[in-house]
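Every protein chain of the complex appears in place save one, which is left out.
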Amino acid sequence: MFFKSDNSLGVPEVMFEAMKKANEGPVTAYGNDPWTDKITAMFCDLFEREVAVFMVTTGTAANALSLAALTPSWGAVLCHNESHIMVDECGATEFYSGGAKLMGVAGENGKLTPEAINQALYYSEPGNEHYVQPAALSLTQVSEAGTIYTLDEIGMLCDAARSRNFKTHMDGARFANAVSSLGCSAADMTWKAGIDVLSFGATKNGALAAEAVVLFDLELADELNYRRMRGGHLISKSRFPAAQLIAYLQDDLWLKNARHANEMSKCLADGLQNSSKLRHAFDVDANLQFVIMKNEVHEKLIAGGAQFYTWPGRGPQGKNAKQEDEIIARLVCGYSTTKEDVDAFIALVENVG
Amino acid sequence: MFFKSDNSLGVPEVMFEAMKKANEGPVTAYGNDPWTDKITAMFCDLFEREVAVFMVTTGTAANALSLAALTPSWGAVLCHNESHIMVDECGATEFYSGGAKLMGVAGENGKLTPEAINQALYYSEPGNEHYVQPAALSLTQVSEAGTIYTLDEIGMLCDAARSRNFKTHMDGARFANAVSSLGCSAADMTWKAGIDVLSFGATKNGALAAEAVVLFDLELADELNYRRMRGGHLISKSRFPAAQLIAYLQDDLWLKNARHANEMSKCLADGLQNSSKLRHAFDVDANLQFVIMKNEVHEKLIAGGAQFYTWPGRGPQGKNAKQEDEIIARLVCGYSTTKEDVDAFIALVENVG
Amino acid sequence: MFFKSDNSLGVPEVMFEAMKKANEGPVTAYGNDPWTDKITAMFCDLFEREVAVFMVTTGTAANALSLAALTPSWGAVLCHNESHIMVDECGATEFYSGGAKLMGVAGENGKLTPEAINQALYYSEPGNEHYVQPAALSLTQVSEAGTIYTLDEIGMLCDAARSRNFKTHMDGARFANAVSSLGCSAADMTWKAGIDVLSFGATKNGALAAEAVVLFDLELADELNYRRMRGGHLISKSRFPAAQLIAYLQDDLWLKNARHANEMSKCLADGLQNSSKLRHAFDVDANLQFVIMKNEVHEKLIAGGAQFYTWPGRGPQGKNAKQEDEIIARLVCGYSTTKEDVDAFIALVENVG
Partner (left out) sequence: MFFKSDNSLGVPEVMFEAMKKANEGPVTAYGNDPWTDKITAMFCDLFEREVAVFMVTTGTAANALSLAALTPSWGAVLCHNESHIMVDECGATEFYSGGAKLMGVAGENGKLTPEAINQALYYSEPGNEHYVQPAALSLTQVSEAGTIYTLDEIGMLCDAARSRNFKTHMDGARFANAVSSLGCSAADMTWKAGIDVLSFGATKNGALAAEAVVLFDLELADELNYRRMRGGHLISKSRFPAAQLIAYLQDDLWLKNARHANEMSKCLADGLQNSSKLRHAFDVDANLQFVIMKNEVHEKLIAGGAQFYTWPGRGPQGKNAKQEDEIIARLVCGYSTTKEDVDAFIALVENVG
């Protein structure tokens, strides 16, 4: 009954096979190899247009490098106040951008709205040098709350951003889960909706350590190239992360893995829906879900062998707020989560005193 | 009827006299001159202990240099969410600290409370590398709302900070107004209450361009020395800012100026207190006050010759919130504000249609 | 016999008169005042074209802000390996630029040559992300060695820079001395010769603390505006540095002061030229000169009441190198240096044992 994190799972065997296949003969280092060329071409296919691709090994690197290219050091990035870049990356975006500000915006269900952005911008004044200048909007899809923006919602947020000349970034650490859940194309969910730069995540969904900054705004490519090198994120034996991503995209492995994780999460949500022991904090749109329970229920679940993290912070904003004697738990399903584990957890909840 | 800003006023003649007196013969540059020595000694007297003094020419420089020395780049500074360092300095603290985070904390009446700080720290976890590490607390005295922390309040906030190993900073852009209002000593309001570093402001209260970082934690002196130079804030002809500060402290000019400004502000507040045309947003403790009025009243006051700024943002948090058809105005009195202007403004408000 | 530094001297009385005149009535702060408008117009006149002007209070700030706008953080600035930005500013340019590299280039007589620049660029490769990307050239006029680039030399260096798409910066801490020495116009020595950004110094030549970044490339104005604020270099009572610069430019005070300093320096050089006790290290083109002497001569001069600094480092490159038992002394004349002092120093040298 392991629901701690999708980062905690291993990888499918095919990852090793793919890397072995790339392990032939000497090739030029630092990304000038056939595997890197191939993955770039595959990304162009996936997104149905020319894109520039910068592989890195962590999502934090992808986010921070992306946002550093989208905002000057005196700029600001609008993001949800519980987003990963705001809360969980030890200030990586501030570091890479030379001290830009993240402006955290509240939003129910883990999601931003154009109205909330308007409100957050109340203080800022374009052209007034006393204020940092908002320059980019960052959305997280799947959000930190496990919810998903619809294509319309993304479009409206991007419109709101563009009307103010902000650039737009999507933190797609769980990109596959979102695409799978929406049943749309990768293009639909990104540049067609107005996204300029994407952090494309693969690690949480089956790669060892492979993420990519995908640029739809090709003019940023030059800058990304230097920023990645300077950040120490240019892998010399680039064929190995490339091989992982090739295997990930080939035969739709990325979607299969994500679909499985989402289905397991759905099963779990359905099984818990009517429980009197806990209630959901947010909508369950993808492979992670948050449930609120009494401390004593929490203790019994742990004692019963369930593994998951409790969540810091205030929990859901608006409705459904956590009470004093309660905790919020995050339950994450991944590509290798089993139906047995899901059923066992549901049964355990039912049987908790 | 000029109430725009204390920065908009000139300086007392004595400032020029003092600088002229310092204009004799060659002296060693960059702070190794008798005037700089003298002002350091005067600050030690003022604070009744040894302090290290670093003159700079702007309050933003004083704040950013101070806070950069108090927090690592992966750290965070807790401050009021409408404080000058948070809102009005174009990210100077983020820049000087190498990308540390300012954690804005809400608080009524422009003031922080130990409870609000506790709440803000909910997310952070000492020693967990995924989170920025709060390292300093910054108080603004006089606050941006024109209110003043009592000595007890400062003491309690500093205790809360120290119990978590945070360093403490006071943004004293209007230090004199606060000391004058509280009737306490400079020592009482700073290190005796637990403050480690002070941004001592003089410019708003009668200097041309003279502020000082005052260190009560002398171990930071070495670092400040390099940071000031590297920021381009070491004045070569240091005798001139020194002369300003000498004149400022001598014969209690600083307190006289502040007392006058506070008194004018009190007269203004008293005269407006029962007006039906506007209401105060916050307590009036020092030389600035905020009043809420209908848009049409605002327009008439401007048309009548009053000069003041409206204030962006949500205005007062909690009680007394601004309505849709209202604005918040900031009225600032300074060392040279006249009773005539105050009376004229009160009369103008009374006579507004 | 004071020849330590032009920073050590005071200021002409007219500076105080000018500031007093600006000390009337309230004006909008932070540069939106008539005096700031006036000095901007005066700079446009001086340079015979539209320029953008950003006043600051130190030369280090002017240099670092300028260069930060000319190079990305992964860029490099070419400069003389003994230039002020390289050696004497505690890494201010590295700080303001977010970690760009200064590439120090050797050059005789304190001056860069196109050839030396070519050689320094041997390692760099445009577009190769493994190398920092040279982006700007910075010249110091008057150079740190007291020498002056001819207009042709500036033109050739700027051509060499522009052919590689580098921007060009002039550190004009002693701008007046150079213009006076060359007998050219301010325009000739800057944008007409290919300079994009100038650090215009006044402090060393008679102001209290007033320098200006002068942009000939107006597209940089927006960026400078934020960078200056963020660096804490926007003076609230901007009328006072403006008043200094107005007085400085009015009635050619800047040229008069510089001419005097240069003349005194010339007298000094002439008087020392045939001395057997010391020899000049570099050409004497302006108001500072370097002489090499035996340690024992140095001691006797100090004992005789002369005040000057010895110079660290290897001293002159190429010809004329310092020997083991010798020191290099820097002798600086300023706007208030007297003929009496110059003569006294020459006599002292003659009479040294």
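In this document, chain identifiers A, B and C correspond to the written order of the chains, with residue numbering beginning at 1 in each.
Criterion: a contact is a pair of C-beta atoms (placed from the backbone, for glycine too) under 8 Å apart; a residue touches a chain by one contact, two chains touch by 3 or more.
Predicted, not measured: the structure shown is a model, and the values here were computed from it.
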Exercise. Decide which residue listed in B:35, B:74 or B:200 touches the omitted chain of the complex.
Key: B:74
Quiz item: In the full complex, which residues of chain C touch the absent chain?
Solution: 73-74, 76, 87-91, 94-95, 97-102, 122-123, 125, 129-132, 312-314
Quiz prompt | Interface with the undisplayed chain - residues on chain A | solution = 2, 4-5, 7-11, 13, 16, 19-20, 22-30, 56-65, 89-92, 95-96, 203-204, 208-209, 226, 229-237, 240-241, 307
Practice problem: Pick out the residues on chain B that sit against the missing chain. | Solution: 30, 72-74, 98, 129-130, 133, 223, 225-230, 234
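The rule we apply is simple: only the chains that are shown with their structure count from here on.
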Quiz item: Compared with chain B, which chain's mean CA position is the farthest off?
Solution: A
Self-check item: Two chains joined by the most C-beta pairs in contact, as defined above
Solution: B-C
Quiz prompt | Approximate Å spacing (C-alpha centroids) for the pair chain A, chain B | solution = 41
Quiz item: So how far apart, in whole Å, are chain B and chain C when each is placed at the average of its C-alpha atoms?
Solution: 35
Quiz item: In chain A, which residues are in touch with two or more of the other chains?
Solution: 73-74, 98, 129-130
